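Heads up, one of the protein chains got dropped from this complex, but the rest are sitting where they should.
Entry: chain A
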Amino acid sequence: MRPIMMVVLGTNVRRREWLPSEGPALIVANHNSHLDVFALMNILGLSRLRHVRPVAAGDYFLTRPLRRWFSTRIVGILPIDRTKTKRDCDGKHPLEPISEVLRAGGIVLLFPEGTRGEPEKLESFQTGVAHLAKRHPDVPITPVFMHGLGKALPKGETLLVPFFCDVFVGEPLNSTLPKKEFMNQLDTAFSKLSEELPVQTW
């Protein structure tokens, strides 16, 4: 994947040095394409790769055998069941697997839009990230805005067309805010980062 990311696609990263150098850390990014995860892993580099766990939809990635094998064995996803939002009967919080990784010092990649959605359009964020902030106030949360991969491989397409991808790293968020303010903060961070893009009118 790494040579494909570097040669076929290529990334323009701004403020790479703001990325967390070690875990525990939470990286939140917007989601346009299956390639997003590989772009982020590529930027984080081999030294951090062992600790990186991308959060992914269990109801999508665990359904077919090949997809399941690739995503759990090769990419090392952290499957979350999107259909469950409440505590189940054994009292486990649905976000507990993420907390476990964070407590173990891992770097978690989270796409709070919850789905890839329309290419290059920002969907509204799910509030799971606010719960995580509340549960782990000491873990830095770094917003990363990505643009371009939705053009290279959008949802539902199989033909990869090469495009450069822009990756803008933002300042770590303030995890101490209450849920609503935290979500506002997240929205502002992303709209600020997306404003760095050159204007495209059509």
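Just so we're on the same page, a contact is a pair of C-beta atoms (placed from the backbone, for glycine too) under 8 Å apart; a residue touches a chain by one contact, two chains touch by 3 or more; residues count from 1.
Rule of thumb we're sticking to: contacts and distances are computed from a predicted model.
A.B. asks: Between "Phosphatidate cytidylyltransferase", "Lactose ABC transporter permease", "Integral membrane protein" or "ABC transmembrane type-1 domain-containing protein", which matches the UniProt record of the unshown chain?
C.D. replies: "Phosphatidate cytidylyltransferase"
A.B. asks: Considering the complete complex, identify which of A:157, A:181 or A:195 is in touch with the unshown chain.
C.D. replies: Only one of A:157, A:181 or A:195 touches the chain omitted from view, namely A:157.
A.B. asks: Go through chain A and note every residue touching the omitted chain.
C.D. replies: Contact residues on chain A toward the absent chain are 10, 12-13, 119, 148, 151, 154, 157, 159, 161-164, 198-202.
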